[in-house]
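Our next item is chain A:
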Amino acid sequence: MAAYDVGPSEKVHPGKPVVVDRYTVGARINHWITAASLILLALSGLALFHPSLFFLSGLFGGGQFTRFIHPWIGVLLFFSFFGLFLRFWKANLWKREDGTWLARFRDVLANHEENVPEVGKYNAGQKFVFWAMSILIIVLISSGLVIWEQYFSAYTTLGQQRVALLVHAVAAVAIIGVWIIHFYSAIWVRGTIPAMIRGSVTGGWAWRHHRKWLRELVTMRSKEGSGSKPAE
Partner candidate 1 sequence: MNIELSRRAFLQTAGAGLAGTTLGAFGFGDIEAAHAAAIRPFKLANTTETRNTCPYCSVACGVILYSKGDLRKGEQAEITHIEGDTDHPTNRGTLCPKGSALLGFVKAPTRLQQPMIRKPGSDKFEPISWEDALDRVARLMKDDRDQNFVATNNDGVTVNRWLTTGFLAASATTNETAFETYKVVRSTGMLVFDNQARV
Partner candidate 2 sequence: MFPPIPNPSTTDVAPRFSEKDLIRRSASTVPAPEQQLTEVAKLIDVSKCIGCKACQTACIEWNDTHEEVGVFAGVFENPPDLTPDMFTLMRFSEWENPETNELEWLIRKDGCMHCADPGCLKACPAPGAIVQYSNGIVDFVHENCIGCGYCIKGCPFNIPRISRVDNTAYKCTLCSDRIAVGQGPACAKACPTQAIVFGTKDEMKQHAEGRITDLKSRGYANAGLYDPPGVGGTHVMYVLHHADQPELYSGLPREPRISPLVEAWKGITKYAGLTVLGVAAGVGVLHHLIMGPNRVTEDDEEHAEELTEGDGHGRV
Partner candidate 3 sequence: MTNSWTDIKNTDLVVIMGGNAAEAHPCGFKWVTEAKANRGAKLIVIDPRFTRSASVSDVYAPIRQGTDIAFLLGLINYCIQNDKVQRDYVKAFTNAGYVVKEGFTYQDGLFSGYDEAKRDYDKSTWDYDIGADGFAVVDDTLQNPRCVWNLLKNHVSVYTPEMVERICGTPKDRYLKVAEMIAECSSPEKAMTSMYALGWTQHSKGSQNIRAMAMLQLILGNIGIRGGGMNALRGHSNIQGLTDVGLMSNLLPGYLTLPTQKEPDLAAYMSTRGFKPLRPNQMSYWQNYRKFFVSFQKSMWGSAATPENDFAYDYLPKLDLPGYDVLRAFDMMHQGKINGYLCQGFNPLQSFPNRQKITASLSKLKFLVVMDPLATETARFWENHGEYNDVDPATIQTEVIELPSTCFAEDDGSLTNSGRWLQWHWAGGTPPGEARRDTWIMAQIHLRLKELYRQEGGAFPDPILNLEWPYADPGDPKAEEIAQEINGRALARVTDTADPTKVLAEAGKLLPGFAALRDDGSTSCGCWIYSGCFNENGNNMARRDTADPDETGAYSKWAFSWPANRRILYNRASANLAGKAWDPTRKVIEWDGAKWSGYDVPDIAPTAKPDQVGPFIMNPEGVSRLFVRGMMRDGPFPAHYEPFESPIANPVAPNVRGNPAARVFEGDLAQFAEAASPEFPYAATSYRLTEHFHFWTKHVIVNAVMQPEFFVEISEQLAAEKGITKGGWVRVWSKRGSITGKAMVTKRIRPLTCDGKTVHIVGIPLHWGFTGAAKKGFGPNMLTPYVGDANIETPEYKAFLVNIEPAPGPVA
């Protein structure tokens, strides 16, 4: 069968336990830059969003600097996420099993993954996060530019700017929500965070959460190594 969502660098290393490469160094750095800027944006954005959170601007050396830096971090996030997008969009294309997976979401929440179909490198939940982020970031960057007083206020009408403000605020709330899901899942599903730190997971983790993906890796490996027999 076609290795539709297997990256070239992903490999299985037999042993106890089996080790599976999941993320390259580049992917990990890229991810963490994105993560960091998203968090900084959330903090600075919230500071300007709600008075009760204005104190957060202290983290950035005051309101003036917060106002100044927020849009620039936004630009950074945009490009850095674009990197992730190029890396992962294929693996996040929708699959038949994703539907079933979603249908049995209760079992997922209840930690009964045995009842859900085997999934590839990403399950429907992860795919949701991926696409939600992609769309929201587009929305945020475009509405953000419109309300970037210092450089772009001259190019739009006050009416447009007011719309942009509202859109930007709503989208920001949404993306933080999505981030919360992403972040919680990473904690809840143990072994996930190390994956993004070390780059590899144990065979068991792959077997439990992304069995289809594991099988493909193994199949590919055997194809490469056909003929060679393990020492008896």
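FYI, a contact is a pair of C-beta atoms (placed from the backbone, for glycine too) under 8 Å apart; a residue touches a chain by one contact, two chains touch by 3 or more; residues count from 1.
Selection rule, in plain terms: all candidates are chains of the complex that A comes from, given by their letters.
The structure presented is a predicted model; accordingly, all values stated were derived computationally and were not measured.
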Task: chain A: touching candidate in this complex (1, 2 or 3) - done: 2
Task: chain A to candidate 2 touching residues, read off their complex - done: 12, 14, 16-18, 47-51, 54, 57, 62-64, 66-68, 109-111, 113, 147, 149-150, 153, 158-159, 161-163, 165-166, 169-170, 172-173, 176-177, 180-181, 184, 187-191, 202-208, 214-215, 218-219, 221-222, 225, 230
